[in-house]
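Take a look at this one; I'll ask things after.
For this depiction, one protein chain was excluded, whereas all remaining protein chains were kept in their positions.
Residue numbering begins at 1 within each chain, and the chains themselves are lettered A and B in the order written.
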Amino acid sequence: MQFNFGKWFGTRAISVIVAVLFCLLLDKVMQGPDKSYYRFLMSLAGIYVTLAVSLNLINGITGQFSIGHAAFYQIGAYTGAVLAANKFSHLAATKPLLWLFLAALFGAIAAGLAGLIVGLPSLRLKGDYLAVVTLGIGEIVTIIAKNQKSLGEAYGLSTAKIESVFLISLLAIVCIAVCRNLLKSAHGLAFLAVREDEVASAAMGVNLTRVKVTAFVLGSAFAGAAGALYAHTKAFVSPPDFSMDVSFLILTMVVLGGTGSITGTTIAAVVLFLIPEKMRDLPYVQMGTPLGVAIGIIVAVVLLRKIQESFHGSASERLGRNLGSVGIGIVVAFVMAKVLVMVPAFQSMINGALFRMPVLAVTLVVLMLLRPQGIFGHHEFSWSWVQKLLGKKSPETEVAA
Amino acid sequence: MLDLVSLNVAGLDFTTLPQQLVNGFLLGAIYALVALGYTMVYGVLKLINFAHGEVFMLGSYGAMFASWMMGFGPGGSAVAGSWVTLLLMLLMAMLVSGSAGFVIERFAYRPIRNHPRIASLITAIGLSLLLQYGGQAFLLEGKKQAITSKVNPFSDDFVFTPKKADAALVAQAAALQPEVDAAQKAFDARLPFEKSKFELSPEGDRLNKALAEITAKRDSLQNQATTSAVTIRLPKGKLIMLTTTILLMIGLWYLVMKTRMGRAMRAVSVDFNASSLMGINLNTVISFTFILGSVLAGAGAMMYSTFQSAPIDPFSGTAPGVKAFVAAVLGGIGNIPGAVVGAILMGVAENLVTWAGYSSYRDAIAFVILIAVLLFKPGGLLGSNKVEKV
Partner (left out) sequence: MKIGGSNLNILALAAIISGALVGCDGGSASSSSTTPDSNATAGGGAAAPTTGSRKAPAGEGFKVEGDTIKIAVVTSISGDNKPWGTDQLDGCKLAVDEFNKAGGLNGKKVEIVEGDTASKPDQAKLAAEKVLGQGVIGIVGEVSSGNTIQIAKSAFDKGVPVVAVGATKTDLTDEGAHVFRVCYTDAFQGPAMAHFAFEKLNKKKVAILTDNALPYSQGLSDSFRAEFKKLAGEDSIVADEKYESGSKQGTDYQGVLTNIAKANPEALFLSGYFTEVGPIAKQARAAGIKAVFLGGDGWDSDTILAGAGDAILGGYFANHYNNLDPSAEVQGFLAKWKAAHGGAEPSTTMGALGYDAMAVTLDALKRAKSLDSKGLMAAIEDTSAFKGVSGTITLKGMNGNPPKKLIVVEVVPKTGNNWQKYATSYTPDQIK
């Protein structure tokens, strides 16, 4: 294939400029004291996208089962917070953005080093054994933080407040770009090969050590950078922010989006993060109502699965039946909710806020039951894929990862 | 016999070492019960059942409701339990956990069994979240509960004293007792003239100080006497736990090794597809395994919340769940004796860390040990270490 450097560099330069402009625009839109809620939401969403995509590199693309990603996130966050509170307090006060950039860099370095230390033993461990080791690393890091006076013990550590949607969204985009470009390169194939079969890929000349350690270090470094930005966004870090639940949430984002799919992971990260947040406005309800809704969901899921398993008609017919099942589910939910609240035992009022997490949990289970391969499966977003969806024949079907 | 009292290395107190080893062993026995559930499910399905901790939690609720039904609830009239009460609570906990395990497998895992197991892992995490947070809404409003200690008639200890206390010190302490009694009497006689025990007039204060002084003197001697002895306490409750664990394990071993169902389970664990070709009903075997593992978790839950008064709330399953999972992996996940060995090793390691004076790093060091073991035995202690072939 002819390599046209000019064209290649041109597209690169344009995409980079577009990305930066986009981040600047986002930053501008999110300015102002009245937007602080949305600014914080946006920042957290960006951070979770970075975390999920970086874990995807380790977990989805290289196939190393890590369930302790919050450890690297925490190392980055504490590195940023401690440095800003001690060594660099002057810089953080006078040139906040420059410091934030440096903090992300320091966080990335610290977490990357930790990733190197974890990555090395991972060479010997597989599957669930590796999972337990990463879980252990997460616990160890949290316990150390809880026991250090200088790290604020179980309470946490205050640090300089520097909010920058620009840097956070830029980090997310860089993380996505790095993972995507890695996948497109020859190195990326090696990563995928390791996921599919370690022994076979080693026999084909893939350097297992280098691939695994690169994945770990790169993934951890991005998590560390995200951590440093998070610390300054909140101006406070504390151990509960990096508990096992957070690791599980990140893992869930990766799997739900479709293991290995960067697009899917990004979308799942935003959606999963937003679900409990959007549920804040749930009103007080009688106990019967959520039970009725639960029954409706069960009915709909059972019907949908039956269609999935045993229906072999045309696509439009299938869609009709699917919609019909959802409709039946909604009707059942409605009726059951009305009926159940007539029973005295189900009449007590429950604060709607209690259903924020259950809604997330139900979403997870239902999505997994209906689409076990994740929302995107192994697919990636690409223009040819869009063309195919729109019914046009594309010259090359692009199924990465 | 080794003289533990005179042994002094790095400031460690070797007189408490035997007790700490016993503590660790008994703690490990509980971890083992929960770890067995993890390891059996993993054995047949190669799936980490993250909802196992929540099955455990439901088991402790089952035990608590059983105790309430027998009159040990809030405002209940029952005074003291007996072994029948405990047995009924155990059965209830096992029943609740077993049913929960069955339902979870049937409706959350079976439909996606043919897909990559990471999908089942996410349904497991989802279920675990659902049971925790759903429990907050529906299970007694998620309030923190505890099974009343009245149900447990076996709350005292067996005490062994390998090395007796210094007789001279004991005698000296005993000699001071009359003086203490006298001071106490004087103070008690003064008390009716005082405003309260803690707001004393100068005279009362003088008597109080005198009492404190002589009591401190006696206590100091008693203290020296106790320190010179080596005692091992075996709480009866824990011995019951250990015995039950051993009985359940023998039962489990018989079931797995000697019955048709057990043979089927082992076959499924060796080769999933081939065993189904040989006429084994996979659904039955997997359901059975789930129920069995969950029942063991229920038994563990009942003993945990009764003999240790562990607080019960919708999140109370996470802690034992994670510990047991780690223990199962340490022993070699999928391997039944491995789970037991791993669990006991975890229990002992944690107590040794505490013994050495690092109780704040108890979990961290337990994990360090785990990582160290896995680095040398990547398949766990008793796990197979085979290399995958292409």
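To be clear about the criterion, a residue touches a chain if its C-beta (ideal position, glycine included) is under 8 Å from a C-beta of that chain, and two chains touch if they have at least 3 such contacts.
From a predicted model like this one, the values you see are computed outputs, not experimental measurements.
Across the entire complex, the residue among A:161, A:305, A:321 or A:378 in touch with the chain not shown is A:161.
One chain of the complex is left out; on chain B, the residues touching it are 13, 15-16, 19-20, 23-24, 26-27, 30, 133, 136, 141-150, 155-157, 196-199, 208-209, 211-212, 215-216, 219, 222-223, 226-227, 231, 233, 235, 304, 308-311, 313, 315, 318-320, 322-323, 326, 350-351, 353-355, 357, 359-360, 362-363. Counting over the whole complex, chain A has residues 12-13, 16-17, 19-20, 24, 27-28, 31, 33-34, 36-37, 40-41, 44, 84-86, 89, 93, 95-98, 100-101, 139, 143, 146-147, 149-150, 152-164, 166-167, 170, 174, 177-178, 181-182, 184-187, 234-236, 238, 240-241, 276-277, 280, 351, 353-354, 356-357 touching the chain that is not drawn.
One rule holds for everything that comes next: only the chains that are shown with their structure count from here on.
Taken together, the chain A residues at the contact with chain B in this complex read 121, 124-126, 128-129, 131-133, 135-137, 139-140, 143-144, 146-147, 197-200, 203, 244, 248, 251-252, 255-256, 259, 287, 290, 305, 350, 354-358, 360-365, 368-369, 372-374. Note for the complex: chain B touches chain A at residues 42, 48, 108, 111-112, 115-116, 118-123, 125-127, 129-130, 132-134, 136-138, 142, 322, 325-326, 329-330, 333, 360-361, 363-364, 367-368, 370-371, 374-375, 378-380, 387-390.
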